[in-house]
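Our next item is chain A:
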Amino acid sequence: MKQNTSTRPLPAVTVWEAKPQSLFPRKRHSSLLSLALVGVSIGFATLNAHAAAATGQAGSVLDGQTIRILAIGDPVFQVMQKIHDDMEKMAGGKIELDVRPFDVLHQQVLLNAQNPTSSYDIIAIDLPQFGEYKSFLLDLNPLIKQTGFDTTDFHQAAWTGAQVGGKQLGIPIQPHPEILAYRKDLFEEAGLQPPVTTDDVLAAAKKLHNSKPGLAGIAWNAARGTPLGQTFIQVMGSFGQAPIDLPRTDHGFSIDNIKPENMKPMIDTPAGLATAKYLKALMDYSPPGILNMAWDERVRVFAQGGAAMTYIWSGRSAIYELDPQATARGKVGYVVHPHGPNAAPVSPLGGWNLGIPSNVDKSRIPLAWKVITWLTSPEMMKEYTKYGDCVSPRHSVSQDPEVVMHCPVVPVVDEMASKGELADWQRPPVPELQQIVDVLGSVMHEMLAGKRTPEDAVKESQQQIDRIMRKAGYY
Partner candidate 1 sequence: MEASRTDYFSLGEPKPDSMKLAVERRRATWLLIAPAFVVLLGLNLFPIVYALYISCHYWMLARPQPPRFAGLSNYQELFFDARFRNSVLVSLKFIVLAVGIEMLLGFGLAFVFNTRLRGMATLRKLTLLPSLVMPLVVGLVWFYMFNENFGIVNWFWVVLGGTRVPFLTQGALALLSIVATDVWQWTPFVMLVFFAALQALPEYVYEAARIDGLSGSQIFFRVTLPLLRPAILIVLIIRAVDALRSLELVFMMTKGGPAGDTEVLPWYLYTTGFMSPDLGYAAAMAVLMLALVTILSQLFVRQLESREVTR
Partner candidate 2 sequence: MARIEFKGVSKTYPDGTRAIVDLDLVVEDGELLCLLGPSGCGKSSTIRVLAGLETFSDGMILADNNRIDHLPPQARDCAMIFENYALYPHLTAFENIAMPLRARRLPASEIKARVTKIAGILRMEHLMGRRPSRLSGGEKQRVGIGRALVREPAMFLMDEPLGHLEAYLRVELRAEIRKLQERLGITTIYVTHDQEEAAAIADRIVVMSAGRLQQVGSFLDLFDRPVNRFVAEFVGEPPMVFLPVERTNADSIAVKGVRIPISEPLRAALRATQDRELILGIRPNDFSLGPPVRDHLNGTVTLVQPQGDHAIVAVSTPAGPATAIVPSDRRPAPGATVGLTFAGERLHLFDSAARALNKGEGGG
C-alpha cells in the first residue's frame, strides 16, 4: 500500500481525516459539528464555481480531449475543483480530476504503476516521494528541451527537488516551505523584532504569552505521531542536523545519493538534544491542548488570535489571509524557520509536483505535457492564489501585485528561495522516513508530557531508530 515518505504540509494525515479537513479551514467554529457530520457522510461537497474570467488564452490546450489527473486534497487541487468548470472552458476539453487523501493517493499511485497502461495521464507527487517513485515516472527533460519550456522562473530548490539522478521527474505546482508566522501588530506593540533564532522565538513567546487574555506565545504541532515527529526533524534541521547521517555540503546536506552508511540516525546528537530542549521550552508558551495540536488547529488558533506566532506551511496562510473574519488577517509577518546557534536559517520545503507515469500510453504524452505546462503556467499560478492557494514557485508570479495582495506570504517565500533558505534534506527520501517520524512522534510526546527528560528522549529515539535501520539491513 503506502510507503513511508512523510505527510507533507497541510494534507490530511490520513484517509479519514482528509475529508472533513477540506471543508474546515474556512468555516466558523459554531458550524463545525454539523459540518463534521456532513463532511464525512457525504464527502466532498460540490463547490460552486464562481470564478473570474479566464486570464490565459488556453482554448486549444485540450482541444475537445479529456485529461485524467490523480491528485491530492491540497490547496492547489482544491482550487482546481472549485473553479473546475471555468478551467474546462479555458482548456476547451474535459478535466477528470480525482482528488484523494494522502494515503489513498499514495496507494493508488503504486497500484497504478503495476498496470500495463496507466489509468492517469498526470499524477501529483509529494516532494519526498520522488525517491520512491523514480522508476514509475517519465523523465520530462526531453519534453522540456523539445518544447523550450522555461525552467529558470522556478524556485531553485523546488525545481531541483523534483530531480532524481539528473532526470526531471516533475514540475512544481504547489511546493511551499514551513516557515514561522508572527503577528506584526503584537510584536510592534511589545517592541519586539521579528524572530531570527530559536532564542528569539522563546523570548518573544515568553513576553507575549498571556499578555492579553487568551493569547498564547506560539502554536505548533505537538500532537502525538506524525505532527510532532515531523516538527522534530524540521526544527532539528534549523539546529543544523539532518535526521540521518547524510553527507554534508556547503549549505546543508546532500540527498542525491544516499548510501546504507548514511542511514545511521542522528537524534542523539547535540542538535537533537537542543531540539528536544527547545520544544520542551515552547510548552510553557503554547495554547491549551498543545499536546493534541496539529496542522489544522495551530493555524486556526493563530487565525483567531489565540497565538502570537505559529509554525505554518506557507500555502496555508490563505486560511486567514482570505478570511475577512480572521483576527490575524493582514497583520502577519513571515520569517524563515528560526535557527539554533551556529546553524544556518533554513526552512523545510515540501509540497506537490505534477508528473507523468512512465506506463502512460505513448500517444497521450504530448497532451499530458501540454496540460502540465498549462497548469503550471504563470497565468494559472496567479489564478490559484485568488482562491486559497498561497503558493507560487515562480519568481515572475511572486512579485505580481495582485498576488501579493491576496497572499502576502508569497513574496516572502520567493525571497527565501532566492537566498537559498529552502531545503529538503530535513526529510530525506528514504523508505524508513515515516518510521523515524513515528518513533520521534511517540517518544518526544512522552518527553513533552513530562515522562522523559530530553536527554533520555533523544537516547531512546536513537536506539529505536537504530533498531529499525538494523532490521532493514543497512548495517
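As a selection rule, all candidates are chains of the complex that A comes from, given by their letters.
Some notes on this structure:
We adopt the following convention: a contact is a pair of C-beta atoms (placed from the backbone, for glycine too) under 8 Å apart; a residue touches a chain by one contact, two chains touch by 3 or more; residues count from 1.
Everything numeric in this text was worked out from a predicted model, so none of it was measured.
For chain A, the touching partner in this complex, chosen from 1 or 2, is 1. Those residues of chain A that touch candidate 1 in the shared complex are 1-5, 14, 16-17, 20, 29, 32-33, 36-37, 40-41, 103, 132, 223-226, 287-292, 297, 300-301, 306, 431-432, 434-435, 438, 442, 445-446, 448-451, 467-468, 471-472.
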